[in-house]
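These notes concern the structure reproduced below.
For this view, one protein chain was removed and the others were kept in their places.
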Amino acid sequence: MESTDIKRPENIVYRKPALITDTTMHYCPGCSHGTVHKLIAEVIDEMGIQDRTVGISPVGCSVFAYNYIDIDWQEAAHGRAPALATAVKRLCPDKFVFTYQGDGDLASIGAAEIIHACSRGENIVVIFINNGIYGMTGGQMAPTTLLGMKTSTTPYGRDAKLNGFPLKITEMLAELDGTAFITRQAVHTPAAVRKAKNAIRKGFEYSSRNIGLSFIEIVSTCNSGWKLSPVEANRWMVENMFAKYPLGDIKDVLKEDAGK
Amino acid sequence: MAEKILLKGNEAIAISAIRNGVDGFFGYPITPQSEVMETLMKEKPWETTGMVVLQAESEVASINMVYGGACCGKKVMTSSSSPGISLMSEGISYIAGAELPCVVVDVMRGGPGLGTIQPSQSDYSQSVKGGGHGDYHCIVIAPASAQDMYDFVDWGFELAFKYRNPVIILADGIIGQLMEKVEIHPVKPRRTDAEILAVAPWATTGKPAGRERNIITSLSLEANTQEAFNRKLLAKYDAIRENEVKFSEYLTEDAEYIFVAFGCSSRICEAATDMLREEGIRAGVLRPITLYPFPEKEIARLASKVKSMMSIELNLGQMVEDVRLAVNGRCPVGFYGRQGGNVYTPEEIADAFRKFNNLK
Partner (left out) sequence: MAFKGTIEIDIQRCKGCSVCIENCPNKCIRLSRKVNGKGYRYAELANDDCIGCAGCAVVCPDSVITVYRVKI
């Protein structure tokens, strides 16, 4: 069978999600952001909640997320997305509200906002992109930068004495009573992508059940900041990032309840 | 006859918010305005009107909650006092940059830094000239009574939605703490979703099929786009200056001398005016009710016919700069102020007035 015979609409098994716009993403080649955007777009489309979803984009590389997913968006100040999301969800409780934040935005300047949104048990979804670096500003140290990792502000590698330790904020947040679902995923292989999508879907579903905040960390690459090719960056992530930031569910209150 | 109740200025803000259909209040405790949120929590409006009241983790968070709520076309507000407003300045700049309506109450205390908890008017420049980064203006309205505190909430939202612009109610510790009779108006219900859609078609509450997605942002990386936006803001500010100036006058018709004062100072100046009038000195008071837009035309008109003007403020002399600009050399302009939470008496103002004008 020739490939021209196969290329018929009825044979399509995968295509650009309907809610991903035609705008070419400004992200570097191979950047994980695009893959995660796609998963969010698919989940919103599959749940049929486009008309009830509000996204909050951060400051950082994903500041332009609003150009790529066809939903209503609010662009927050650096680190403040959980505060906006809190108000949106409380004022419009029937909406699905999610923030999309990088490690600098969420774990550094916005640490107070995310901790208190989690502690209050806001019924929102937080997508946390952890690539251990500030991408947009040119590759500076982030709170999640690994020890020894070179960035433009740790040119000799992160030194605990000088720069402090990498922050495992996801584990911290799991300790808070207001969180319902906390997981850490990645998007470097088809299997990882499918798991990450299931996690995002679960987060959105939980957010409508008034059981607290769902937090999905995606360990990601920043190949430009890491100064690696996209494929090498994925390998470096598996070998180095996963050791400090292991993948898997950290907390799921519904599963815990079921076990009792 | 309209119902009158005894309220503190801060309580009047809270009661007015509930009765005027405000959708959300997000605050953080700070003296001398904590009664605003305390009153709201005591009244539990979420059980009656459905109004959301939330104590945030900081002023930074509370203004960003206001930002999020405003993005949804809701009537949302916060209140704070001077140091808290400094923390909110980033958020206010974003709200101005995203052209969103909201009301921020500043019950001023003495500064700089932690300063004092006593009344002051030292945030005039911060409120009127910007406060946060970038070219923007808030509409600034200055209450002088508990009744004003009540009335200005509704008026503030009217202006905020008319111009899609943040409005600051610039009060001070005296106005926040004093207790007066307040006339209560009929209840205004909260807007329905359909009403919000009508007044705020830009609101981000979910994209239905058949409309483009709404995006609220203050980001623009392209210089020409940003410049065009800045000029759009300028046109808005010009319209505000043209249409919204509000002031009140006390015995200015035959006055030879004018006090310019806002908020609590205007009331003290009225008492000083009465004292001077008894001595045969024809003084009067111009009270700017809107500080931005500033009543520059009226000040210029009065300046052409009086012997002098004096700006009386609880600070080192902030509004006096705008008075001088408006007077533009038409008459001498003096200043008298107290700081640190101290408040002048009418006698003190009358003495400063005589000294400045070489009378007696």
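Per-chain residue numbering starts at 1, and chain names A and B are given in the order in which the chains are listed.
Note that a contact is a pair of C-beta atoms (placed from the backbone, for glycine too) under 8 Å apart; a residue touches a chain by one contact, two chains touch by 3 or more.
Nothing here was measured: the structure is a model prediction, and the numbers come from that model.
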item: Visible contact partners (per top-of-document touch definition) of the missing chain; value: A
item: Chain not shown: contacting residue from A:G30, A:G102, A:P166 or A:G212; value: A:G30
item: Contact partner of the left-out chain, one of A:V63, A:I114, A:V187 or A:I200; value: A:V187
item: On chain A, residues whose C-beta touches the chain left out of the figure; value: 1, 3, 6-8, 11-17, 20, 24-25, 27-35, 38, 187-190, 193-194, 229-231, 234
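Operating definition for what follows: only the chains that are shown with their structure count from here on.
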item: Euclidean distance of C-alpha centroids - chain A vs chain B, Å; value: 40
item: Touch list for chain A against partner chain B, complex; value: 49-54, 56-57, 63-64, 66, 70-77, 80, 83-88, 90-92, 95, 112-113, 115-116
item: Contacting residues of chain B [partner chain A, same complex]; value: 23-24, 26, 52, 54, 56-58, 60-62, 64-69, 71-72, 74, 76, 90-91, 94, 98, 204-209, 213-219
